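Every protein chain but one is kept in place in this view of the complex.
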Amino acid sequence: MIAAVFNSRGWYKFRRNPLSMVGLFLVALVVLMAVLAPLVAPYPQHAGAFVDFVNASQPPSWSNPFGTDLVGRDVLSRVIFGYQISLMLGVVVLGIAVPIGVGLGLAAGYFGGVVDYVIMRVVDVFLSIPPLVLAMAIMGFLEPTLTNGMMAVAAMWWPWYARLAYNMARSESREGYVLAAEVIGASTPHILIREILPNCLPAVFTKITLDLGFVILIASSLSFLGLGVQPPTPDLGSMVAEGARYLPDNWWMAVFPALAILVAVLGFNLLGDGLRDVMDTDR
Amino acid sequence: MGPSLLTSLIRRLWMSLLVLIGVSMLIFCIARVIPGDPARIALGPNATQEQVDLLRERLHLNDPLPVQYAEFVKESLQGDLGMSLYTNRPVVTDIGDFLPATLELVLFAGILMVAIGVPLGVLAARYRDGWVDNLVRLLSLAGVVTPTFVWAVFLMLGFAFFLEWFPVAGRLSEGVPPPPGITGLYTLDALLTGRFATFADAVTHIVLPATALAMTGIGQTARLTRASVAQAYDTPYVHMAEAYGYPEGRIASRYALRPAMIPTLTILGLDFAAMLGNAFLVEAVFAWPGLARYGVQAILHKDLNAIVGTVLVISAFFLIVNILVDLTVAWLNPRIRLENRRAAG
Partner (left out) sequence: MIDVKTSVSALALAGATALLPMAAGAQTTLRLDEVAVGELDPAKATDYADSILMFNAYDTLLLPTRGGGGMAPHLAESWAAAGTTFTFTLRDDVAFASGNPLTAADVVFSYDRLIALGQGFSHLFRDHVASVEATGDRTVVFTLNQPYAPFLAGLTRLQIVDSATVLANLEDGDFGDLGDYGQAFLSANAAGTGAYAVTAHNPQEETTFARNDGYFLPFDGAAPDVVRLRYGLEGATVRTLIARGEHDIASQWLPPEIVRGIAEGDGTQLLLESGTGGFYIKLNTQKPPLDDVHCRRALAYALDYASVLALVQVTDEVAQGQPANGPLPVGMLGSDPGLAYPGQDMDRAQQELEACAYAPGDHTLEISWIAEVPIEERFALLMQSNFQQLGFGTEVVRVPWALFTERATSVESTPHISQLFVNSTTPDPDALVYNMYHSTVAGTWQSVEWLQNDDVDRLLEAGRAELDQDARAAIYQELGALLVDLQPTIYAYETQSVFPASSRVTAPSLSDPAQSYLVNGMNFMFRHMSVE
């Protein structure tokens, strides 16, 4: 199904929608900046332990287009390095949450009965605890490091995928092709992985591209609570949280990182919508 | 409500109870693994080890976890959720004080989400792929991608600091007495008792925080509605209605919107717990004395009883809201009603 985008017809459809192209461009830009951060950032050393109190809290200028923060670090450089962390966060969190959620959801939807009952009640439990409370509790239990932060966000994310996969698997398992596979004696793993899963993937894949942005946001909410990435590592969410304290005087400290999050999330959303449109008509 | 619906409602309530028991066990364990000794934090900086030990004893913190849980279940069945170490008051009192404020906020945010998000979505779907669609899409994405707390700070600085259009903090202006407590929702109570000046004051206070809380939801609702309505516009019955020359408004509300409300409502219901959780950021900025902020303070102070109590109440509301959503969905969609009957039978 990813191939659908890369065949010429899909690409043509994709390219025809200007918003999808904007999305692709933004995502490419963000990913490139993250990967090439040490080369692109004007002051790479400002991403780490660095203080320059003489140049602290300076408004945007030619030498610091996004201004400087409270200890004199270049905000633009930190935004560029911040993309590294934020993107990694999204990839890792979804990399953990999606397989767990989809796997459990498929199993519950296909097997039904006790399996369905137990798994979906657990999902309900997780969904009915406010996600931030859940993440904070887990972060509180573990030390507030980046790895643990990602685990915490993943723990609150998987139930949504379980829900999604569950609903899909439940309807798909009554479709003719699954019944046919059962009749010819295909093994259960075969039916789950080779027959049902591929039909759930377009929806899951679309949700992933939409969710990447939300994960970055959730991480920034954690940072607001002081539970996110450890300083001096730059993280977009923490930068906005820290900067929001100093509005309106040091407006650049919050506004530019917030715009940076906006650009990334907007990019992924537009790209996701574009991909979904292509796949929807492809099916 | 037919007998089948009643059966399914009872089944749902029973399952909700199971979920609530699961939540209580989970949060009971989670609350105890958050680092920090609750007794030490509660007693403050100058407490001696002896004092800490004494309080731990009094709070039964040295008992095995299952014993503590059994004790908790016994007491909570009698309506006692214990004392909060953070406010030094019974948790039940605290929740009674703070829950209405948050509910009012979430309720207003929910109204804003539907009242603004749904029409935007319908508009976008009606003029699909045109500039209206793209504009709505960009607007709603901007709403979705800006963190709630940033909305809160921006709205406050914009409309309270620079423009001074709205009040900054709290639920009522200084000198305005709260209306008699019937529901605890100041706007509703003021209306019920006919105090229209108080009602107006309460509404001006809730506009900014509710908007900040709703921004993400407005964007999401608009996008969901657009997708569902767009799908509905493609169905044969809408094409037929169009062919018959029915007025546009009637097509939109009768044929396109009604089925399209189902996924929107479902997501809104699932989002409820998240919104109650997110409310604390808004509550912190607008000094809104609500339950969400209480819950976060409870976690930061490792206030075990308050954490468990708050989460249980939020979960219970989440489950109730989702049952209500399902009932509404069933009412909107005859096919599900039939399926329920089959499942029940």
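Note that the chains are named A and B in the order they appear, and that numbering of residues resets to 1 at the start of each chain.
The working rule: a residue touches a chain if its C-beta (ideal position, glycine included) is under 8 Å from a C-beta of that chain, and two chains touch if they have at least 3 such contacts.
Bear in mind the structure is a predicted one, so any value in this text is a computation, not a measurement.
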item	value
Of B:R11, B:H60 or B:R89, the one touching the omitted chain in the full complex	B:R89
Residue among B:L107, B:A160, B:I262 or B:A316 that touches the chain left out of view	B:A160
Hidden partner chain, residues of chain B it touches	34-37, 40-41, 43-51, 54-55, 58, 86-90, 94, 97-98, 153, 156-157, 160-161, 164, 168-170, 174, 284-287, 289-290, 293-294, 297, 300-302
Positions on chain A contacted by the hidden chain, ascending	49-51, 53, 57, 70-71, 140, 143-144, 226-227, 230-232, 242, 244-247, 249-250
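Criterion: only the chains that are shown with their structure count from here on.
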item	value
Geometric centre distance via CA averages, chain B-chain A, whole Å	23
Residues of chain A that touch chain B when the two form their complex	19, 121-122, 124-125, 127-134, 136-138, 140-141, 160, 163, 213-214, 217, 220-221, 224-225, 237, 240-241, 244, 247-248, 254, 258, 261-262, 265-266, 269-270, 273
List of chain B residues in touch with chain A within their complex	15, 18-20, 22-23, 26-27, 30-31, 33-35, 134, 137, 141-142, 144-150, 153-154, 157, 161, 270, 273-274, 276-278, 280-281, 292, 295-296, 299, 307, 310-311, 314-315, 318-319
